[in-house]
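Chains shown are a subset, placed as in the full complex.
Chains: A and B, in written order; residue numbering restarts at 1 for each.
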Amino acid sequence: MAGSTYGTLFRITTWGESHGPAIGVVIDGCPSGLSLNEEDIQKQLDRRKPGQSKFTTKRNESDTAQILSGVFEGKTTGTPISVIVYNQDQRSRDYGKIKDCYRPGHADYTFDAKYGIRDYRGGGRSSARETIGRVAAGAIAKKILEQLGIDLITFTRSIGDICIPETEYHYEDIAENILYMPNNDYAKKASDYLESCMKNQDSSGGIVECRVKGMPAGIGETVFDKLDASLAKAVVSIGAVKGVEIGDGFEASKNHGSNNNDAFTCQNGSVIKKTNHAGGILGGMSDGSELILRAAFKPTPSISKEQQTINTAFEETTIAITGRHDPVVVPRAVVVVESMAAITILDQMMINMSAKMDALEAFYCKE
Amino acid sequence: MAGSTYGTLFRITTWGESHGPAIGVVIDGCPSGLSLNEEDIQKQLDRRKPGQSKFTTKRNESDTAQILSGVFEGKTTGTPISVIVYNQDQRSRDYGKIKDCYRPGHADYTFDAKYGIRDYRGGGRSSARETIGRVAAGAIAKKILEQLGIDLITFTRSIGDICIPETEYHYEDIAENILYMPNNDYAKKASDYLESCMKNQDSSGGIVECRVKGMPAGIGETVFDKLDASLAKAVVSIGAVKGVEIGDGFEASKNHGSNNNDAFTCQNGSVIKKTNHAGGILGGMSDGSELILRAAFKPTPSISKEQQTINTAFEETTIAITGRHDPVVVPRAVVVVESMAAITILDQMMINMSAKMDALEAFYCKE
C-alpha cells in the first residue's frame, strides 16, 4: 500500500528525503473555493522549523513553501495542491559513521532490512524533515476547520517528568515560551531540565496534547474507521511516538464505571456531558464535547554520548552522534500532531456528509 | 469509506447487530492452500464467548461459526471466506429505557447524532458482539502467522490498579485463571477486586498486552502506514479502548535517550538489541525483536448503579442498567486485541513481499 499516502477524501501524499533536493506534499481532494496562499502554509511551517531556540537544531533552512498547483487567483480549485520546499542546507559532508553504522533508536537497520538500501544522508526518508509535508497539508486542513468553527489548540504537556496538571493550563502562555507549554513556570523548569540533559550529552522525551473545540457530534465511522482509531494511527505515524491516549487514556483503565462514565445533560437545547473522561469520543464518534488527544514521544535518539552498536557488516562498534540535534523533539512536534489531527478530522467530516438519506436529498434535490 | 472494512491485501469486512439474526465477517485476500476448518475459528471464538466465568455475561449463546465460502476440500481457495454466527439468544424483551435514553459511556447518543436512527436492541452495531467477526478473521490470520513462525501471546496485564510487573510474568498461568492473567496470584487479587466492584454495582477498566515473537525485521511501511501506527488504529478501533502503547510507551516520554535507546549487537549472525524499550519497532518497521503492544480499556459503561442522563427528547432522567454485563471487558477482549494484531501484521507482511526488485525477480523470473 506504499505508505506515503494518508486519508480518503482529503488525501495527502508526502515525499522527499532530508538531504535530497526537495521535500513536498500533494493534497488531493481539498474542497474548491477556499482562499489559500503560501503564507497560510508558511505560518504553520514556521512552528516546526529548526533554529528557533537553543533547543532546536541550528540547521539553517528557511523551509519556504511554494504552491505549484491547485490554486488559481487565490482560491483552491478542487484539483491537487502540490507544495514543495527546497532543501537549502545540503552542504556536502562526511557521513562516514552514519553510512556504515546502525544508530541505536533510529531506523537505519530497519530500512536496510526492508529495502536492502538506504539514503543515509541525514536520515533520508526517516528524518524529521519528512513532517514538512504533513504540516503543509495540515495548515490547509486547519484553515478549513476554522471556517467550520472548529479550533485546535496543541501544546507540550510534559518534558521528562515535568508534567503540567490540567488545572494549571494557561493557553495564553503557549506562545510565550520556546517549549510551547501552557504554563510559563513549568516551561522554565523544563528548560532547566533540558539544559542538564544537554550537559550530559543526553536527551529527553515528552508528551504533546491536542484539544479540539467546536466539534459537531457524530463525526467518525462506527467500526474500524472510528475517529479515535484514525487519530491514533495519524499520531503514531509520526516518528518517535510510542503511545497515544484519548481523554483519560491509560488512567481510565484504573477507574470505575460510575466515575468514568460522563453524565449527559442538556444546556440551551444542546446535549452536553457534565464531565469529559471520554475526551469527546463515544463509540468512535465525536460526542460534541472537547476532543482530547495525547501523544507520548520518546527521547531524541541522536545523542552525543557514546553508544554501543554494530556496523553494516554486523561488527560491534561505538557511535557518538555529533552535529545539530534537538535534546527533545516535542516542541517542534506540536504542530505535527496538530496537523495530523486536523487532516484526520477534516477527512472524517467530509466522509460524514453522505451518512444520511436526508443529506443526499437536501444536496441533490434542491427546489 | 464506510468503515466496516479493514486491511489492504488481507481485508476483512464485518457486519451484524447484537440482536439481529446473525453476525459475520468476510475475509478477502486470504492466501490459497491454507488448511482451514470451522474448528480453527471456533477455538478463538470460544475465548471471547459469554458465560465462561462469573465475570462474563450469562447470555446463552453458543456462538457457532459456519464457513459459507472460500474453503474447498479443507483448503482455502484464495476467494472470500464468509463466516457467519447466528444470534441464538434473541428473546423478545422490553428495551424501554435503552430505547429512549442515552446511556452514559455508550454510543447511543453519537449513533443518533450521526445517523438519526439507531438499532437500540442490545447496543446494535456498537455491541461487543461486533468483535465476533474480528475474532473469526483473526483466527485465520493467526494460523497463517504460526505457519510463518510467528506467535502471539496475549493476556490481561492489569485490572484496575492491579498490574503485573513484567518480571513476574508466567505465561503458563494465562490458561489457568479466568482473567487470562500471566500470574495466578495477581489474578486472585484482581478477582477479589472485581467481586467488590460487582457488589458496588460498579465496573473496572484494565490493560491488555500482546507480545509477538518471531517477527522478521523490516515489516511495516515507512510513513503513514507504519507497523506501529497501523497496530494503534487496529487496537483503538476496538470498543472501550482509550489508549495504546508500543514498547515503553508513555514511560518513554520520561526517559533519557541514553537509557531508552536499545544498543544493537550481533548474535549467531543475527542482529539483536540488548534491550527492547522500542517494543520491536523502529521507524515504523519491525526490528526483529519481540513486538510489545498494550491497550487500555475503560471500565464497562453498563453498571447497575443509577446514573444521571437524558432521554431522546433531551429531558433529564436517570438510568440503572440491569441485565447481564461483565464488570470488566478486558478478559474477553484479550482475544480481540490478539486478532486485530494478527490481521494487521499479516496484512503488512503480505504488502512487504513486493518491497524489493530482488523479490519480484525471484518470484517472476523462475527460469
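Going forward, a residue touches a chain if its C-beta (ideal position, glycine included) is under 8 Å from a C-beta of that chain, and two chains touch if they have at least 3 such contacts.
Because the structure is a prediction, the values reported are computed rather than measured.
**Student:** How many copies make up the whole complex, given 2 shown?
**Tutor:** In total, this homomeric complex is built from 4 copies.
Just so we're on the same page, only the chains that are shown with their structure count from here on.
**Student:** Please give the residue numbers of chain B that touch chain A in the complex, ascending.
**Tutor:** Result: residues 1-6, 8-9, 14, 102, 104-107, 109-111, 113-116, 125-126, 130, 158, 160-161, 197, 200-207, 216-226, 228-237, 239, 241-250, 252-258, 260-266, 269, 271, 274, 277-279, 282-288, 296-303, 305, 307-310, 314-316, 351-352, 355-356, 358 of chain B touch chain A.
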